[in-house]
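Every protein chain but one is kept in place in this view of the complex.
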Amino acid sequence: MKNTFGESVSVTIFGESHGTMIGAVLDGLAPGITVDEDFIAAQMDLRRSAGAISTARREADKVRIVSGVFNGKTTGTPITFIIENEDTRSKDYGELAYKARPGHADYTAQMKYHGFQDFRGGGHFSGRITAGIVAAGAVAISALEKKGIRIGTHILTCGGVSDRSFNDPAEDIMKLSGLEFAVLDDSVKEPMVAAILAAKEEGDSVGGRLETAVVGCPAGLGEPWFDTLEGVLSHGLFSIPAIKGVEFGEGFGFADERGSSANDQFRSNNGTVYTSTNNNGGVLGGITNGMPIIFRCAVKPTPSIYKEQNTIDMNDMTNTTLQIKGRHDPAIIHRARVVVDSMTALVLCDQLALRYGTDWLYSE
Amino acid sequence: MKNTFGESVSVTIFGESHGTMIGAVLDGLAPGITVDEDFIAAQMDLRRSAGAISTARREADKVRIVSGVFNGKTTGTPITFIIENEDTRSKDYGELAYKARPGHADYTAQMKYHGFQDFRGGGHFSGRITAGIVAAGAVAISALEKKGIRIGTHILTCGGVSDRSFNDPAEDIMKLSGLEFAVLDDSVKEPMVAAILAAKEEGDSVGGRLETAVVGCPAGLGEPWFDTLEGVLSHGLFSIPAIKGVEFGEGFGFADERGSSANDQFRSNNGTVYTSTNNNGGVLGGITNGMPIIFRCAVKPTPSIYKEQNTIDMNDMTNTTLQIKGRHDPAIIHRARVVVDSMTALVLCDQLALRYGTDWLYSE
Amino acid sequence: MKNTFGESVSVTIFGESHGTMIGAVLDGLAPGITVDEDFIAAQMDLRRSAGAISTARREADKVRIVSGVFNGKTTGTPITFIIENEDTRSKDYGELAYKARPGHADYTAQMKYHGFQDFRGGGHFSGRITAGIVAAGAVAISALEKKGIRIGTHILTCGGVSDRSFNDPAEDIMKLSGLEFAVLDDSVKEPMVAAILAAKEEGDSVGGRLETAVVGCPAGLGEPWFDTLEGVLSHGLFSIPAIKGVEFGEGFGFADERGSSANDQFRSNNGTVYTSTNNNGGVLGGITNGMPIIFRCAVKPTPSIYKEQNTIDMNDMTNTTLQIKGRHDPAIIHRARVVVDSMTALVLCDQLALRYGTDWLYSE
Partner (left out) sequence: MKNTFGESVSVTIFGESHGTMIGAVLDGLAPGITVDEDFIAAQMDLRRSAGAISTARREADKVRIVSGVFNGKTTGTPITFIIENEDTRSKDYGELAYKARPGHADYTAQMKYHGFQDFRGGGHFSGRITAGIVAAGAVAISALEKKGIRIGTHILTCGGVSDRSFNDPAEDIMKLSGLEFAVLDDSVKEPMVAAILAAKEEGDSVGGRLETAVVGCPAGLGEPWFDTLEGVLSHGLFSIPAIKGVEFGEGFGFADERGSSANDQFRSNNGTVYTSTNNNGGVLGGITNGMPIIFRCAVKPTPSIYKEQNTIDMNDMTNTTLQIKGRHDPAIIHRARVVVDSMTALVLCDQLALRYGTDWLYSE
């Protein structure tokens, strides 16, 4: 399948950056879950972000729920989220219609869709399509919270500046909730933003790393092979534009360790099992062990930059150059973190429904 | 689905470390592909490895193909690979029957299967189960090679020693073929092995990083969302035991770059499009761009170590200690690389069949 | 998965009878296919039907395509069809909110969704939801026709009156195209309509059988097991409300035959293979043989009738009676045939893409 993801709880996304509307269909979620439209709007605002370090696109991203919610609660049937594209001024796309932007999907879209793709603003490849994931994810996040499962993501590094890692994941997640620029150590925000603005001034952009924690997730989710929790989560996470790496627990840091320091030793506190370290990020043998799930995503620098770049004219595949004008995000990492939370919530709802049945998220 | 992976070309695996037999069913591969049993055996030998740095388990891992091959060629129907477990001496598993080995799946298996899992030698979680993936992958690798698509993986770092990266992926892949300890720079083999043996001597183990290149893969594979090539590949790769991170191209290295250096600029050589760098590892917007696909996997240190560790008794979830006796691998990274090649081949066969139809791998 | 169907080409449907809007997302269809909005509108009109034997609901069922079509052609990315529910007067649903209509899904919805389902007009179970399938199916039908594959369905029996079967399927399909009341023998239309109106006058309804033919479909589609063409088609067809039986070729008629009369003997006409009879309805061993695909669907009488019926009050599961007022269809079989054509087209597009690749429907 292509634009649908998940087995018991699935999400289908559609739309193009400058088409009529974009949206998502969230299917399989339990009935009886309260839908908090204010929280959805708040998540949309966080994703959209604004200000000096974000795109100037001024749309409110108002989400309309057109199916699957009745009297304020999920019905159990598909929930459809619609977001109108207001700011789609008819204009001449000029060279962007046929010149491949480096780092973007223009050329691969051409190879796959033979020129029939909607090229305007990146079309179906636009980061704007993540708005549907965020809308659906907001409902998933609310559902999980009712069951004591909470997700939080912060900017671990950006523009050469580093935040601290999670100390007390449960508490740290609370802190991150609603932050527009999500860092755990307040003092790193300013230098990070400064680094982003410095890049912007040079017509450039920056990347970074996001770190996510999930607390409250029961042990026993995921499969030993193929549908390991790591495999399923990374499958979803890699579809977020600009994410080029995913690691769990120590991740690539394991490469320099030995078994004796890498292994998480088990301990029991009156029958409650935990591990004295959490190097495996809450997943062992592909299955959750009840410890916080910890993972990190690599975010590449926004490919749209002002600087002139070499590229090709896709009409005849000849060499040319391109300078991209118009709106640019010098960084998207602070916005991407909302998408990471959303995708994580969707995957967990699916895993929980597969494990405990379709009613579990609703049941008291 | 649980132990089945892939859409048009799929693989199903089964078996336990000390059960009667393990194996795999490879389904959906085109008919008419020559099955090279010698190559399968060679790949099995590489996976099994041997000698001082590997397990002492002495099985020949002889693969029997019991369906789906007729007159030496694939029939198009399921190909079943069977590997008998010869070395399954009946014995007392002692404390391993109820003490959770740190870093292993014993505890998560208990949480998921409530004590009904076959605990002997890790049961269905054992790295031995990858033998089925390697057998199936060998047929996939052969099929891809006929179409000019080649895969190679080397040990990028291990025990603090680093190999060089790919220079000329096509040539480097040739060099790696058949190597028991796969490094690109011959001079790093000895220090790497020394580091592994040093860990072994201390009853410990080491991890590392694998780097993989794929050449000859056409542009246009993968989907913009969810079934991105990165997402599907990582989904498969994370099911290889001990893999805790996957990154494409620059991966986590992107975090410290700017757009102007990160973007791969397009160039055309008489209509043949390429990028002057390959920071994105051959995938843009989730879709292959025709450049070599490059990714790296983090491999955690083998969790089985001689050193005494804290753990729990799963009968009553109380604290205890454990010292694991018997066979140990101080490193599995040189064996894991065969599994990475195999999984990559299986995913690519699936992607190619989805894109070009079920006969493409066979067609002239 | 729940409201998504298909592997390479898939359709996702959403909406409730009296919600804001209903629709469908058609994903995976090749790029470059011309979208004929007039044909979509014509199919919608056929499904909606009108007049004495159909519902009085007066909506135009105007389809808006809000994604996946650019410059009049498919882009290859998800195509979203939106149909606003205009005629959703706010009203008191009275006893229909808690009394289960016999023959309808009210009670099973209650068991599955615990009372959170949107009960108004049958909610997500309403036949109205098939409008999304018809919109998506219209694009699929157009795509298939470009490749010489044509589908036609007629009312084989209704209200005790029988139409003739297919003689020359290719020609018969042409005749059926665009018919509002699709019969092959014009003379049976009047008695069929009379039978429907007679039932209506008594506050009752009638069922019938539909017969479908597909011509031009290449041999080799479908799998030997599980994803047989019969299995996949029936899977789709049974989701059309009121369909309670599906048979291929002679179907249940085979029960009274012998092998010697049932077998379709092969003949070759200068290398073109055909069978001298087509008792198997174009499918042997689950795979198309190049002959016309022939199947029949049983359609149960519309469950909404005026006559008073016994039922239960779902608030306390006690006995009561119900007389359903308002709009009724004494027959839906003439409308259901449009949905059968649509579903068949969607399944075939998926099968063709799986077999020949995602570009086949577009390629010249």
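Read from first to last, the chains carry the letters A, B and C; within each, the first residue is number 1.
Rule of thumb we're sticking to: a contact is a pair of C-beta atoms (placed from the backbone, for glycine too) under 8 Å apart; a residue touches a chain by one contact, two chains touch by 3 or more.
Source: prediction; values computed, not measured.
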item	value
Listed residues C:18, C:47 or C:104, member touching the removed chain	C:104
Selected from C:212, C:311 or C:344 as touching the chain missing from the view	C:311
For chain B, the residues touching the chain missing from this view	1-4, 6-8, 10, 12-16, 19-23, 25, 27-28, 31-32, 64, 66-68, 70, 73-80, 82, 112-114, 116-118, 123-124, 359, 362
In chain C, positions touching the absent partner	1-5, 7, 13, 100, 102-105, 107-109, 111-112, 124-125, 129, 157-158, 160, 199, 203-209, 219-220, 223-228, 230-232, 234-239, 241, 243-260, 262-268, 271-273, 275-276, 279-281, 283-290, 296, 298-305, 307, 309-312, 316-319
Those residues of chain A which, in the complete complex, touch the missing chain	7-8, 77, 224, 354-360
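As a working rule, only the chains that are shown with their structure count from here on.
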item	value
Per-chain Cα centre nearest the global Cα centre, belonging to chain	A
Gap in Å, rounded to a whole number, between the CA centres of chain C and chain A	38
Chain A-chain B separation of Cα centroids, rounded to whole Å	27
Chain A residues counted as touching two or more neighbouring chains	1-4, 7, 13, 112, 124
